[in-house]
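The structure follows.
With one protein chain withheld, the remaining protein chains of the complex are depicted in position.
Think of it as A, B and C in the order they're written, each chain with its own count starting at 1.
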Amino acid sequence: MEQHILYTIAAILSVAIFTFLWRDNPFYKFAEHLVVGVSAGYFVVILVTTSLIPKLLDPAKRVLAGASTTLLDPLVVIPAILGLLLFTRFIPKYAWISRIPIAYILGVGSGAAIPLVLQTYVIQQIYPTMTLFQPGSFNGTGALVNNILILGAVLCGLAYFFFSARHEGVIGGMSKAGIWILMIGFGASFGYTVMSRISLLYGRVDFLVFEWAGPLVRLISG
Amino acid sequence: MQRELPRLITLVTGMFMAIQYFIPHKHSEQFYQTSLDWLIIVGIFSIVLGIASLVNLHVNKIQRRDAGTKYSYILLAGLLYMILSAILTGTDQQSFFMKGYIAVLNPITSTMFALLAFYIASAAFRAFRARSLIATILLVSAVVVMLGRVPAGEDLIPGIAKVSDWLLNVPNMAAKRAISIGLGLGGSATALKVVLGIEAPHLR
Amino acid sequence: MAGTRGFQLERHLVFLLIFLAVLVPLFLPAPKTVRVTPEVKSVYDRIEGLQAGEIVMLPCEYDPSMAAEMSPMTMAVLRQCFRKDLRVLVTCLVSNGVSLVESELRQMAEEWGRKYGEDYVYLGYKPYPGIVIMAMGEDFRVPFPTDYYNTPLDEIPMMKGVKNYQNVALVLTINSTSGIDYWIIYGTGRYKFPLACASTAVMAPNYYNYLQSGQLFGLIGGLRGAAEYEQLVGHPGKAVKGMLVQSVSHILIVALILLGNVIFIVERRRRRS
Partner (left out) sequence: MHRHRRGRGLPLVAALALLPLLLLQASAALAENAAEDPPAPRPPLDLKAVDTPNDRGESVDLEWRPSPDEADPAAGALLYLIERAQAQAGPFERIADAPAGTTAYTDNSVRDEETYYYRVSPRGTGGGTSAPSAVAGPVRSTGQWFDLRKLATLILTFLFCLTVMVLIRAARRGKTFYVRPIPGLSAVDEAIGRATEMGKPILFIPGISVASEVATLAAFTLLGRVAKKTAEYQTPVLVPCADPIVMTIAQEIVKSSYLDAGRPELYRQEDVYFVTQDQFSYTAAVNGVMLRERPATNFYIGKFYAESLVLAETGNVAGSIQIAGTDEITQIPFFVAACDYTLIGEELYASSAYLSQEPPLLGTLKAQDFGKAVGAILIVLGVIMAAFGQTWFVDFFRVQ
């Protein structure tokens, strides 16, 4: 019985979101504000259960219970202090201190990114392009022609992204071919995704008709 | 002092993290693991800033009697409900916390996701117009792949599935590679500028 | 690229058409027009050729996020097996798919009045798919001393005398992961049993060469493969309807694009004249 209630609430809220397709209206505003509040609360609870308790409260409890020898484990205390420094934003005079934890976060993020992004986005794309014509990496003339086209297309694509050269002459020609190739790729990627988006809607309509309305009608008439 | 200390912190942590990437040794791995743990712990405190901003915004709206204040009550009620239900009834399958997830969060987010089916159609209808050569290329490529993906398309134009596969395996793959190489260089340069303090969002 | 702001009525008409393209097929009787491909037919014929009582092994390796494409296949194959009084042995080597597969198996078994432990057995989940597949070549009891409901295999009537793949008529893995490779290399590669697989549409092309080499005796690819199988089993359901919805909506969007261009050309000519 309880499932019918939950599914009915879910169905009503789903329809409220669908009404946004017609235009902004009170039903949508209600569902929107409700889901923002509920999702913010959900993430706070998940953060507490998966991060706060295991990473902060448990070590602290162990220290209070005298179980762990070191009085204050620096690996927990230092980040806790960094986190507390964030709260200086509430005091206008000392708000600049909150830049310290932010500086740390940006330092970790961008420092790790410098080599990683070069490896995954650049080197790991250059390597397969180099081996397009390595003996044994293609079979048949069809694959050979395709690989030649791929090589040409990658070089033209790169030409399109040249910023510091006027797009004239050879560079101009290659970059024009480059944008064409990019557009063919974008069109193909768009067309490819349509099927998964349609199945999302099919899933929701299927839920509304067969998992909510059907059983409810049977329950009432049953 | 207000600008030099943060700049120094970003520079030092940035250098350490960049170098750590090349060192597989146990200590380097522990350093990486510790940095991730620290990010999570700082993240715990940062959520307080987030929730404070959210609550403050809507409490002000209520006090100022702005239009739509009743919706702010609903938002704060939703927030309170989830936190209280987790404290009182825990977070397992039968708890009111999970009922809130099943009855509100899950259906609304998956319906928002499902709106894409409508928007992909309206975007295609409005934007895929043969305005220029590039726009025509985009629209033809999209139509061919769409027809190639469904049996009805194959019945309409035999062999279209092969063309659609070719479009996905040759031009689309080459385009992705060219964009990736550009993004890699641009991304790495941006990260370097932040570490060196040339472009410093945190020091403004 | 965005061009004109889009007259309100046009937009709402497009939304309505898409909604109908998804809603109407749900109530239409499923069409019989799905063309059946040989690789799907060979799976159907192989199972159809089995004697009553033989055991079909169905490793269903997918989770709820892939259910839309995978569940219709499981239901269609289970329906055929139970209709032919075959016995079914099911596993799920994907941790967050275990309860989904179990509910599908129970639902189909109840529909055909089949008894657990005699007509079907569910072994559930164990980590490291490569090892489990290889160990089942020795004895199912090595990785699965008990079934999903913790009853030891030796106490289950159906499992009497059933030691490993040699005692199973065929294996059809309904699999949205790359675990299919494990089944080919460590399963039939080492223990030589008839293997077929049902995969997602995206993965299917990767396994056609295994079909030609004979390592797989059949291949059901994506929702389209499931629709063909549902039609073969004579019970067109979600997959066939799903394919109809996809076909109708794709053709509709292509038609809208063409219509949009016609409007654009007519307007341009009017503006020029």
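Here is the rule we use: contacts are C-beta pairs under 8 Å (C-beta built on N, C-alpha and C of every residue); 3 or more make two chains touch, one makes a residue touch a chain.
All of these numbers come straight from a predicted model, not from anything done at the bench.
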item	value
Touching residues on chain B - with respect to the absent chain	18, 21-29, 39, 43, 46-51, 53-54, 56-57, 60, 105, 108-110, 112-113, 115-116, 119-120, 122-124, 126-128, 138, 176, 178-183, 185-194, 196, 198-199, 201-202, 204
Chain A, residues in touch with the chain not shown (by the definition above)	17, 20, 23-24, 28-29, 31-33, 35-36, 38-40, 42-43, 86, 89, 98-99, 102, 105-106, 108-110, 112-115, 117-119, 122-124, 126-127, 129-138, 151, 154-155, 158, 161-167, 182-183, 186-187, 189-190, 193
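Just so we're on the same page, only the chains that are shown with their structure count from here on.
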item	value
Comparison of B-C and A-C (more C-beta pairs in contact)	B-C
Centroid spacing, where centroids are CA-atom means, of chain A and chain C in whole angstrom	28
Rounded Å distance, chain B centre to chain C centre (Cα mean)	30
Interface hub residues of chain A, defined as touching at least two other chains	21, 194-195, 198, 201, 203
Junction residues of chain C - those touching two or more other chains	15, 18-19, 22, 246, 249-250, 253
Contacting residues of chain B [partner chain C, same complex]	117-118, 120-122, 124-131, 135, 138-139, 142-143, 146-147, 149-153, 156, 165
Contacting residues of chain A [partner chain C, same complex]	21-22, 194-195, 198-199, 201-203, 205-206, 209-210
In the complex with chain B, residue positions of chain A that touch it	6, 9-11, 13-14, 17-18, 20-21, 29-45, 47-49, 51-52, 55-56, 75-76, 78-80, 82-84, 86-87, 89-90, 96, 99-118, 120-122, 125-126, 128-129, 146, 149-150, 153-154, 156-158, 160-161, 178-195, 197-198, 200-201, 203-204
